[in-house]
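What you see is the complex with one protein chain gone and the rest in place.
Chain IDs A, B, C and D follow the sequence of writing; residue 1 opens each chain.
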Amino acid sequence: MDTFLRNGKGILLAYDQGLEHGPSTDFNEKNIDPNYILDMAVKGHFTGVVLQKGIAEKYYAGKVPLIVKLNGKTNLPKGEPISSQVCSVEEAVSLGAKGVGYTIYLGSAHENIMLQEFGEIEEAAHEEGIPAIAWIYPRGESVKNDTAPEIVAYAARAGLEIGADAVKIKYSGDPKSFSWAVKSAGVAKVFMSGGPKAPTDEIFLNQVKGAMDGGATGLAVGRNVWQHPDPLKMATGLQEIIFNGKEVQRALQLVVAQ
Amino acid sequence: MDTFLRNGKGILLAYDQGLEHGPSTDFNEKNIDPNYILDMAVKGHFTGVVLQKGIAEKYYAGKVPLIVKLNGKTNLPKGEPISSQVCSVEEAVSLGAKGVGYTIYLGSAHENIMLQEFGEIEEAAHEEGIPAIAWIYPRGESVKNDTAPEIVAYAARAGLEIGADAVKIKYSGDPKSFSWAVKSAGVAKVFMSGGPKAPTDEIFLNQVKGAMDGGATGLAVGRNVWQHPDPLKMATGLQEIIFNGKEVQRALQLVVAQ
Amino acid sequence: MDTFLRNGKGILLAYDQGLEHGPSTDFNEKNIDPNYILDMAVKGHFTGVVLQKGIAEKYYAGKVPLIVKLNGKTNLPKGEPISSQVCSVEEAVSLGAKGVGYTIYLGSAHENIMLQEFGEIEEAAHEEGIPAIAWIYPRGESVKNDTAPEIVAYAARAGLEIGADAVKIKYSGDPKSFSWAVKSAGVAKVFMSGGPKAPTDEIFLNQVKGAMDGGATGLAVGRNVWQHPDPLKMATGLQEIIFNGKEVQRALQLVVAQ
Amino acid sequence: MDTFLRNGKGILLAYDQGLEHGPSTDFNEKNIDPNYILDMAVKGHFTGVVLQKGIAEKYYAGKVPLIVKLNGKTNLPKGEPISSQVCSVEEAVSLGAKGVGYTIYLGSAHENIMLQEFGEIEEAAHEEGIPAIAWIYPRGESVKNDTAPEIVAYAARAGLEIGADAVKIKYSGDPKSFSWAVKSAGVAKVFMSGGPKAPTDEIFLNQVKGAMDGGATGLAVGRNVWQHPDPLKMATGLQEIIFNGKEVQRALQLVVAQ
Partner (left out) sequence: MDTFLRNGKGILLAYDQGLEHGPSTDFNEKNIDPNYILDMAVKGHFTGVVLQKGIAEKYYAGKVPLIVKLNGKTNLPKGEPISSQVCSVEEAVSLGAKGVGYTIYLGSAHENIMLQEFGEIEEAAHEEGIPAIAWIYPRGESVKNDTAPEIVAYAARAGLEIGADAVKIKYSGDPKSFSWAVKSAGVAKVFMSGGPKAPTDEIFLNQVKGAMDGGATGLAVGRNVWQHPDPLKMATGLQEIIFNGKEVQRALQLVVAQ
């Protein structure tokens, strides 16, 4: 995972929401354009960018290390979630990927299919010499609360067990319970999932600070940056916490700085 | 997609309705004959023709660039729609295809199967050096209105994300909302889907004009041309809008011209 | 398909009912024996014989061109029909097949599986240089009347679209509607399916005559020949219609001749 | 099948009940031991022995020709029966198999999966030059009576059609109806399935005699031999009927002889 880290920490710019949620939910006239986002990834000093293969193939210019998401789904179908592989590891590598990502809906009735696909992807990725990163989201009828500490830790641990080099998991609400998730992940790196735009910057920065205090390696963030009125300042604020270990108030100053 | 464009715009003649809807619904004694349609494609100056492999193999004469549709279904089965691959990219190429098409019923309970098949097709097509074109039709119980602006834009964006070089989507009802779909598709070319025969020529030409004003690359049209009393005049009218950017009234004059 | 035609017409002797319906329903002490049928195929001047691989391997002697049926099912399971491939194109060729057959239950909830298997078979068959023949039987809950003209025509057209060189379809009840099915099949040859033993010879001969008048290439017949008291005379009568274009009364004279 | 026949007749010792029914139902302290059974196969002059791959690999000593059963299931799951392949033809051959067996639950909702697997097995077996033997047991909700003459004959015929060199079917109750099943199987050899331990030796010997009179090639027997108080005498009695065509009373004398 070193490719995606700076002094052992990382901040990944995620931009696969066009497939996962649709452009009308998350996007506006500016951030609908992949070039705008890729430019932001460079100027915002992100340590990695996460794209589906289509955007990688048609827009990626190679300046920030690339993670290609290998599966994806829309938010239209009801029922137990399943997200199938749409890109091979080989294709991802040919598009310039230095890592691959795959989402597992742990607890879904189709969990076994996704665990199996990830198992094959991990093997192929490691043969290619690149990390396999698991987005692990407990979901489905059997999952009542996907940010409960024990379920977040389960996600982290499942990632370690099946060979993920890093896991992207939701924040469990406080540093102490998140540190248990980090401990459960062992040597697998833990990235907090940014999730939907938080009500205020402070709330989001507090979550990130909590995750870092809990031992996270970093953050995979999309909407809380590129839906922000000033994405680069938000990026700066986040990095003040992630890389420099500063407090939320200090980060907040950078975000609102003129 | 340049093979299928003239000055950056395109008009594709689609003729796979025999499988999708059956011959009795859409066809008459003349247009049931593939030779009649292929002749129309040449004389009507279409920039591409879309066929299933059987008709491609037995009728295609090479004059208009060929897109082979790689999947298909009948309209008989009820339940969540699924259309499976019936032709490989390799076979399509051997039949003279310069592009391949595949339908994804976004939102279907079987969406993941079609996304996965398209993913493999995209990879194979790009290895062959030809474009992969996605017919993206949101459909199934979870889709209430398949021409709602946000759902049309979702279709367009999903196409870009999964690697389509062009998407064929329905018209969203007005140029403004369609332009959002086009923007969502990014560098993937957007073709408006002609759909069933419109009540009047004017209505249909207005849709096409709206799509072009919204930024579409062109039109994939079947029934509104070959069910027309004078298909070649209709083709001329459409091209006046698509290639020359003319108004609907001007196009309408060409359609009804003696 | 020329291998199976004489002056452009053909009569195929079908003998796969042992798997499809069981020996007790359709067979008697004589016609249960494949040698009896293969002898009949030779003496009756059939232009082809249709067998499952087991009978082909153990009985076929090479005198009449062979079509191996590649899929099959029993009539025992309830629910939406599905018939899976039990023989590869390669194995069929090794058994002496000059053509392969495959049944598609159009409209079944499993339609997509069969369309996909046929697609692969068509590709393999054409690589081997032999025709792929589709038995297309609309069936399942969504099909109310499988001999309705529009459904028979749909079957014929679907065959053409997916690459069948010939289709075997049911008779639609009259020459006019059958001619629409034939037209829908384009250059794909149309064989009328004989179906279960008709109440009288005249009724069956009238159906065959109607199909031929509608433009059929010929007949694929089993039970109406080998359940007949005098199969060879029935074969002679049928051929009088199929190859010589004679009227039903003339054919009937041959069937009942001493 | 000659490997498994003596003067054209055969008696196979079947010992796969440990997987199919569990050890507690069918076995005792002696016959739970595969060595005991394999010793019995030698001393009892069986013409073949039927084992799952695990027992073949760990116990089989090569003295009696081996058939490896390639699929199997437990009797625990409810619902429509399915038995999937657990051993490849290649593995079976490497374990010394001179033939392979596979069970098809004809009439099950999963019939098509088993027919398809058997189709591939038959092809692989014939490439290896060994026979493919089908255990054909009509079963599932659609099968009311699995020993009804017409259903037993259907099983036999289905085996012939899909390429089985021999079929193992249940006894239909009388020689006349069983002879129809044998006739339906054509050149495929018919082995009567021994089934569970019969109430008396005479009843079982009568069934075997009936099957042989009906034209069976022989018997595949397990529990009626190795659950017998004196398995070798039972084997002798059975062979008196099978190979020497003797009456039940004569066989019975051998079974009860001191």
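Everything below uses one rule, namely that contacts are C-beta pairs under 8 Å (C-beta built on N, C-alpha and C of every residue); 3 or more make two chains touch, one makes a residue touch a chain.
Predicted model only: the values in this text are computed from it and were never measured.
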Among the chains present in the display, which ones are touched by the chain that isn't there? A, D
Checked against the full complex, the residue among D:E91, D:D174 or D:D230 that touches the missing chain is D:E91
Pick from A:G79, A:G96 or A:G163: which residue touches the chain that isn't shown? A:G163
Which residue of D:L13, D:A41, D:I55 or D:A109 touches the chain not shown here: D:I55
Logged for subunit A, residues touching the omitted partner chain are 106-109, 111-113, 115-116, 118-119, 122-123, 126, 138, 140-143, 149-151, 153-154, 156-164, 180, 183-184, 186-188
Omitted-chain footprint on subunit D covers residues 16, 18-19, 22-25, 27, 29, 32-34, 52-55, 57-59, 72-74, 76-79, 82-88, 91
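We adopt the following convention: only the chains that are shown with their structure count from here on.
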Shared chain contacts [subunit B and subunit C, defined touch]: none
The assertion on subunit A/subunit B checks that the Cα superposition rotation, as a multiple of 5 degrees, is 70
Approximate Å spacing (C-alpha centroids) for the pair subunit B, subunit D: 57
Each of the following residues of subunit D touches two or more other chains, namely none
Edges wherever two chains touch, nodes for the chains themselves; is that graph a line, a ring, a star, complete, or other here? line
